[in-house]
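A single protein chain has been omitted; all remaining protein chains appear in their positions.
Note that the chains are named A and B in the order they appear, and that numbering of residues resets to 1 at the start of each chain.
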Amino acid sequence: MEKKLALELKGVSKYFGKLAANKNVDLDVYRGEILAILGENGCGKTTLMNMIAGIYYPDEGTIYVDGNEAVIRSPKDAFAHGIGMIHQHFKLVDVFSAAQNIILGINDGKRYNISEVNAKVKTIADKYGFVIDPAKKIHEMSVSEKQTVEILKVLYRGADILILDEPSAVLTPQETEKLFAVLRKMRDDGKSILIITHKLHEVMSISDRVAVFRKGEHIATVNTAETSPAQLTEMMVGKKVELNIDRPDPENVEGRLFVKNLSLTDTEGIKLLDDISFVANSGEILGIAGIAGSGQRELLESIAGLSGHIEGEIIYHNPKTGEVESLRDKNPVQIRELGVRLSFVPEDRLGMGLVGNMDLVDNMMLRSYSKGRSLFVDRKKPKSLAERIVKDLQVATPGTGTPVRRLSGGNVQKVLVGREIAASPTVLMAAYPVRGLDINSSYTIYNLLTEQKKKGVAVIFVGEDLDVLVELCDRIMVICAGKITGVVDGRSTTKEEIGLLMTKTDTSYSDSEGGKGE
Amino acid sequence: MRNNKTSVHEPLFHVVKRDTIPLWKSMLIRVIAVAASLLVCSLLSMVLIKANPIEFLETLVDATFGSERRLWKFSKDAAVLLCIALAITPAFKMKFWNIGAEGQVLIGALASVACAFYLGKSMPNWALLIVMFVAAVISGAIWGGIPAIFKAKWGTNETLFTLMMNYAASGIVAFFLVKWTPSGSSVLGELKVGHLPEIVHPYLLIILAVIAITLFVFIYQSFTKHGYELSVVGESENTARYIGINVKKVIIRTMLLSGAICGIAGFLIVAGLDHSITETTVGGRGFTAIMVSWLAKFNPLVMILTAAFVTFLNQGASQISTFFNIDSSFPSMVVGIVLFFIIGCEFFINYKVKFRSTSKKEVK
Partner (left out) sequence: MNIFVDYLLTAIPLGMTFLYGCVGEILTEKAGHLNLGIPGIMCVGGASGCLALKYLSTLGLPAFVLVILSIIAAFVGGIAMGLIYCFLTVTLKSNQNVTGLAMTTFGVGVTKFVMSGLAENGGMGYLYARDYFRYPFAQSTTSLKLCGVMVYLAVVIALAAAFVLSRTRVGLHLRAVGENPATADAVGINVTKYKYVATCIGSGIAALGGLFYIMDYSGSYEAYKSIEALGWLSVALVIFTIWRPLVSIFGSAIFGALYLAGSHLPTLLGVRFDMSVTPLLQLLPYIVTIIVLIVTSIRNKRENQPPASLGLPYFREER
């Protein structure tokens, strides 16, 4: 079948400072096809899409729509060319209703009449089988509802080139399947759909063609039917990488941290954590799996003493003294004073774990500055620690006096994990420690965690990539909507089993509560 | 940039954030901004008061460096301004927008005057000075502490709170002035007691005191645990929580310190300079100090320069207004214009305007 070219990119490049996010990219997109944009985190796929959608302006190169040169300076220009993007981080106004968000930015000359808009939104939603209340406020919505609003926003504008940035990252498999059905319907309608993802099975199931990116460059575009996950992986990562993560058997396993009937309720009365009980053992890695926002962050923050009042108990068995300490209702300082060596690598690295505007030395000091009675801070030890971490973990930085926000994602994480490990913890909690990292940095982090495990540390690892969880962890605890839905053995389980547990919603939970906490 | 295939209608330029900028370059940008602003001011004065620009600049410089007396006055004014700027700096570094320095200084001054008024006759001068100092510090700290407590507990907007506290302070001063002047004139004459001793020059002691405070604030911010904590709180409350800093405590503690130093400024003004008080004793210096502190990026040592610069402008511009016989509001206009330029030039330090290197402009 002769296909019409919808979108064409020629020699597009984009630089952030000295770093090239995209280098000389050529790309073709046809009408009536689903093109998967595949690549590792940080390979420039989102940047490229942002240029098509008018968020960024390319430093070099040209974009053609329907064969005509198009200058896309702003999202408005993009819409004018029929291009609409559904971002990973939803771009919605929280205090507005769904319908208000959907018509935002449209100027059709008609009088602003919200009930008319509500009706029209409903019509479009019904056409594709979306369930939505147009008058509902965004801040009252679940994640999948918000995504629906985003898609409707683009459809309402009559876009025929749709870009979706990792749409399934926040969805359950069931929701993802529904979404894919809608996308196929749109493709058959003649629309062009670009879907950014790094999940191979999704690429295989939804796309017609795959464009693979690596380090800002477009490697190749292949027909999905003629390729295989193995081939795609090879194109994606370049040389074949050792996918096996080293997993020694746990030694000297003993209970270190006992969480009993832990519950946490937010100010609006919604249960973020519901009756969580588990044990973290020394010498093993306990994985925590779940859809984003199922209570992972709240669980770790509760243990670390950051959540305020919680119900239930958190008990720590001190390996040195054999004493038993309750961590409940204690803040991080009190926990430290009890002699509990608890290290925590939070999800939000520069917003919580580190201070972006401070240099490496001052960031090292975060953990240790309060030691001693002196009124003054001691920068000598943190400086040597910073130097040691830079050397041992090969942190790429001009020096220890550089603000950490100037480092790349992987190096920032090395600094953070390095600091947390330097405190020689007995419990190490890490939330999404490899998010946004390239493969090499990711493996550095896996190795660090495994080393800690060998030293007898109780490691708690919250991850999102099931492949990694299955290969790295000794046990995997699955949570869904703040509840434990199962604990499985890392060596015998399968991704499918975990995937099922991740979505095993209790009937008492309505959909809208499932996404709270995100 | 290589291999540039440019299109026809692309934007002429776009803005990118800078990674780093060498010090000389950022200083150069600031110097250019100041020069440009002075040019604008002298052009303005040419239009408004028919002053020749050369004459304008001459008068400006002469106002500060023209005589030893002017230099002393300049140093004294700069010192007082610096003292207030230093006071608010820890709060600003913590991202606590304390625009209530005006009131905190005033209440400190009021406490000093009150001590002198009521206790002046019953104790020797040195003891009175100590009592005045302590009273000023405590009252300033209380005045700064009140908004901090509410900010810490409920996140009450501190900008407007501290601002309202300024008016509250001036109302209280007005109240006491009525009380203290039986005639109802509300004009308090010069106090005969509670004067700071004179060392070499009447202003020298004040200048030395402010230098000591500068060093104190510098050391406090850079080398103490308190200083470290307040910068962490200012950068990210989440991080502060994560490492177990008691954010509320730090907010209150820092504002108590900030208010206390404001109180000292009030004490210095009363005991060293004015020996009296009116509702306008502080005269807007609480606001000017914010600029001084911000321009110095909250670095106490750099603040010596910025305080001197702002004082230089003020003194110069008021000299011009006397010289050319125009209204005394002229200095605030000049300072305002120069500030606009300096505030604006920060953009060119933080961002880079990138023009398309080989763009061919086409007129439609």
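In the analysis below, contacts are C-beta pairs under 8 Å (C-beta built on N, C-alpha and C of every residue); 3 or more make two chains touch, one makes a residue touch a chain.
Source: prediction; values computed, not measured.
Set against the missing chain, the residues B:Thr20, B:Ser67 or B:Ser329 yield one that touches it, B:Ser329.
In the full complex, chain A makes contact with the omitted chain through residues 16, 53, 55-56, 74-79, 85, 87, 91-96, 100-101, 103-107, 112, 139, 153.
Panel shows chain B; residues 14-17, 97, 99, 150, 154-157, 159-161, 163-165, 167-168, 171-172, 174-176, 178-179, 184, 284, 287-288, 290-291, 294, 326-333, 335-337, 339-340, 343-344, 346-347, 350-351 of it touch the chain omitted from the view.
By definition in this document, only the chains that are shown with their structure count from here on.
Rounded to a whole number, the gap between the C-alpha centres of chain A and chain B is 44 angstrom. Of all the residues in chain A, the ones that touch chain B in their complex are 10-11, 16-18, 24, 57, 59-62, 69, 71, 73, 304-306, 331-336, 344, 346, 348, 351-358, 362, 365-367, 369-370, 374-377, 406.
Across the interface of their complex, chain A is touched by residues 1, 3-11, 14, 16, 19-20, 223-229, 231-232, 235-236, 238-239, 241-244, 246 of chain B.
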